[in-house]
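Next up is a structure, given as structure tokens.
With one protein chain held back, the other chains of the complex are shown just where they sit.
The first chain written gets the first letter, and so on, giving A, B and C; residue counts start at 1 in each chain.
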């Protein structure tokens, strides 16, 4: 066969031999197990630098916030997949994760990218940058990510809680301020306030933790993975798959 | 890093260079496109031998039989996944395929393996072999794959149609006879007849086509892939995802 | 729980009861099994109208063209997944399909959408429309889908073969002509010719078959599903997973 030859790719994450596993240069056995929390190692592995206490507290709180939200579509997909394929635990979890996409959970990263661009501007220009961002979305008829919610119309109580937690933990507040700039810009353009949803709050506090927008969906996915595992574990002993199927069918009319 | 060195693995399916793609030794451009049907190439690629007309007619009929069955759990999983992740067509299809497992669609392969063991016995012993197979399943409290159906209690009309088609197409009938041995053995052991479901019929006719049991699930998957594509295509212009979600939720009681 | 109530969703694809399965109004047992080919039923199920011979011949030829291309990344992903999870046939196939995305196989649909826009213009303006399309892509620094190939630099022999097949089968040629407009526009803007790759040809001939661009990726996925099934079937009896792993590791330098 013939494809372009390899171009000297590298990875900086991990190396191992028969005796040792080194993650970002630290020995798993001697330096990590029992000394780093799961969240701390997640940050070290992904970002390559020692996590600060602020970072690990915020990322941990975000994962607590987003882990579980009842019988959402991804949890239903996991349970229905198990109903047909009980032999594959990982298949059922993967099916649920495949729905953690642009529409809900994936919006944190997109909102985070907007906040990054606002924070990158000089402070005096951030309000105007937010307005320009909102207008660019409106012109291309895309919804501004992080605003509006199908259930929590008035206020999503998770938002002030998560933001307040980050502030108490010591966040300097630039990304949170950027989120407020975005709220104001959106209200100005729309002529009414849309509820700030949890994706915007996640984007803001993860920005405070120095998590790049392009990593945010990965943090959401990991938290949701845990949540889907819990649903699947319940499904294995107290199955709801059949009733989810019957109920879903009733929601849709077929040709008469 | 260090892992065991490679051991000289090979593949016989395909080779290519900048000018040619050879599948099982045949040139894709000069010998396959326009000359082999999809089903014929599927057989050639997977089995490595020239498909007979009997093989391709039976495999094609099986895929027609199993492609579509309405809003089954896998179709719902595909639509719910698209609801959350509209950016990934393949993700929604993959989510649906993950549920094509042991419980329904995957049973054809397991039944096919039983039929292969019955056919491997001398003709005079096939009835006894079928009885021994059924008893082995009963002793380990596993359901015999291919029998019983949640919807078609009396008869699954697809079964005689598919079997009849294979017979008319020229099947010699050994695997079909093995299926009937299995039906009789099951009725004898249970004291009543269970409906023969479509998985048993698929196993029997694919056995007639010389398709090994270990490949049968792959044929079911490919047919279901096409069916899920159709559901996803409808979902994109006439979405049912939200209503499937609402309906599914109604089917399950949450903590009060 | 509370979500927005269902809004009267419908599906037109299939309905069933204990005795019958109707796909697009046709009885599976009485009208489809043995009378429609797999490709014909795929078209009927997805598009909802009786497939013409031109449609089914072109779609079938496209699936033959794209089913198999050796140890491409998706086939490797399928085999590596089986290496770790031999219990789940469908999981290994799904892992491979997840990589059939925007970069290679998914480009047919995007190119098809461009061709649709060109064909939607009056004939005298199609050349100018193609030029405008190319310029819009260049301005946003996106590659025009369907052109350039990592392996087939000079010419992809599949392209004239597939297009020629469609023409012989009776295609009227509007989408094929649109593809040629796009080739010329791209050459004019770039100052050199890029090879027309198989995605453009698929887009053109599927357009001739009346397949909407938004369905094209689904046809590619189904064909690739069959190809991945064949790789997995070989992997089960002649495993390459370990050697693929060892080889892949050698391609990437780890921290010293």
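Keep this in mind: contacts are C-beta pairs under 8 Å (C-beta built on N, C-alpha and C of every residue); 3 or more make two chains touch, one makes a residue touch a chain.
The model shown is predicted, which means the values in this text are computed figures rather than measured ones.
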| item | value |
| --- | --- |
| Chains in view touching the one left out | A, B, C |
| Option from C:39, C:56, C:74 or C:222 whose C-beta touches the chain left out | C:74 |
| Which residue of A:80, A:114, A:130 or A:162 touches the chain not shown here | A:162 |
| Among C:9, C:177 or C:240, the residue in touch with the chain that has been omitted | C:240 |
| Touch residues of chain C, complete complex, unshown partner | 1-2, 15-18, 70-74, 76-77, 80-88, 91-92, 94-95, 98-106, 240-241, 243-252, 254 |
| Residues in chain B touching the chain absent from view | 1-4, 6, 8-12, 14-15, 22, 25, 70-71, 85, 87-88, 90-91, 94, 98, 150-151, 251-256 |
| Touch list for chain A against the chain that is not drawn | 1, 3-16, 18-21, 23, 28-29, 32-34, 36-39, 41-42, 45-46, 60-61, 63-65, 67-71, 88-91, 93-95, 97-101, 106, 109, 151-154, 157-158, 161-162, 165, 214-215, 217-219, 221-223, 225-227, 229-234, 236-240, 242-247, 249, 254 |
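Throughout what follows, only the chains that are shown with their structure count from here on.
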| item | value |
| --- | --- |
| Rotation angle (°) superposing Cα atoms of chain A on chain B, nearest 5 | 180 |
| Rounded Å distance, chain A centre to chain B centre (Cα mean) | 36 |
| Whole-Å gap between the CA centroids of chain B and chain C | 22 |
| Sequence positions of chain B contacting 2 or more other chains | 1, 15-16, 18, 70-71, 88, 91, 94-95, 98-101, 106, 240, 243-247, 249, 254 |
